[in-house]
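Of the protein chains in this complex, one is absent; all others appear in place.
So, subunit A:
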Amino acid sequence: MSFVEYGDTIKDGDTAIVFLGHESMFPVKVQHGTVTQTKYGVIRHSTDLIGKKYGSKVTCSKGGWVFILHPTPELWTMNLPHRTQILYSTDISVITMMLELKPGSIVCESGTGSGSLSHALIRTVAPTGHLYTVEFHQQRAEKAKEEFREHGVEHLVTVTNQDVCKNGFGVSDIADAVFLDIPSPWEAIGHAKSALKAEGGRICSFSPCIEQVQRTCLAMEEYGFTEINTLEILLRVYNVRTISLQIPDLGKAAEDNSGTGFDSSNPSNQGILGTNPQPGAVQFKSGVPLKEMVGHTGYLTFATKS
């Protein structure tokens, strides 16, 4: 396994995702002789995991079962240990497309944070591209390095422990794209410009507050960036539910059986309605929005150096 290459079977040293059920999962480092506790009982790595196919059902000691999944940047994002606030896949998708990333792209990123975006960037630019990521917090920088090594992608990334606002990205005239997720991105726009290739490239800055966006846009304009564009992306998730609505009793004549009266007046509906287990009710499938959703992560500001 590697985060940039699929493997069929689980091997010693792999990072695998244990899927317990509805949105409930966690990552596990596969090691001979190790055991992992789940609410369904124990998983013994040597016998239950190593050599099995990714995507298999694994029966735990108490008889319950889990699925073992191949890691992807998206699964990692949902399961990684948080050292900072992280970017989620909805924003990451738009960042990747709007920065025009593809195999071979050279990207600069700061800060590394918990490495959620980093893994997605590495996935996209592999096998010939490279990520230069800058993190001013020494412990976080080291932890990120360690994870990249464990995930088999260290050859695609360089982690530098310095302050991007003061010292820049440590590279110049090399990048196709720059991404900033720092508290004062406007202080790094100059460095971003010099990191980008002379012939141009794309930049993105992620900020939660509109005041940060305003200062960033002014700085981008000052440094001659064009196509400055700010947007926000919101994810709406729907639960698929079978809903049953009661037919009100309007005192219709007794010869009319309740429910069937409604149905027969809407013959076109019958296909969708299906069987009605309850008399006097109508069933239908609906995509029900979650009671609460993420209303704001951050504003994404994109621009072009040309």
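In this text, a contact is a pair of C-beta atoms (placed from the backbone, for glycine too) under 8 Å apart; a residue touches a chain by one contact, two chains touch by 3 or more; residues count from 1.
Keep this in mind: contacts and distances are computed from a predicted model.
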Hidden subunit of the complex - UniProt protein name among "Trafficking protein particle complex subunit", "Light-independent protochlorophyllide reductase subunit N", "tRNA (adenine(58)-N(1))-methyltransferase non-catalytic subunit TRM6" or "Ribonuclease H2 subunit C": "tRNA (adenine(58)-N(1))-methyltransferase non-catalytic subunit TRM6"
Contact with the hidden chain (one of A:H32, A:K53, A:R149 or A:K166): A:K53
Candidates A:G13, A:G51, A:P103 or A:P279 - the one touching the absent chain: A:P103
Missing-partner contacts on subunit A, residue numbers: 4-6, 8, 19, 23, 53-57, 67-70, 72-74, 89-90, 92-94, 96-98, 100, 102-104, 120, 123-124, 126-128, 199-200, 210, 213-214, 217-218, 228-240, 285-287, 299, 301, 304, 306
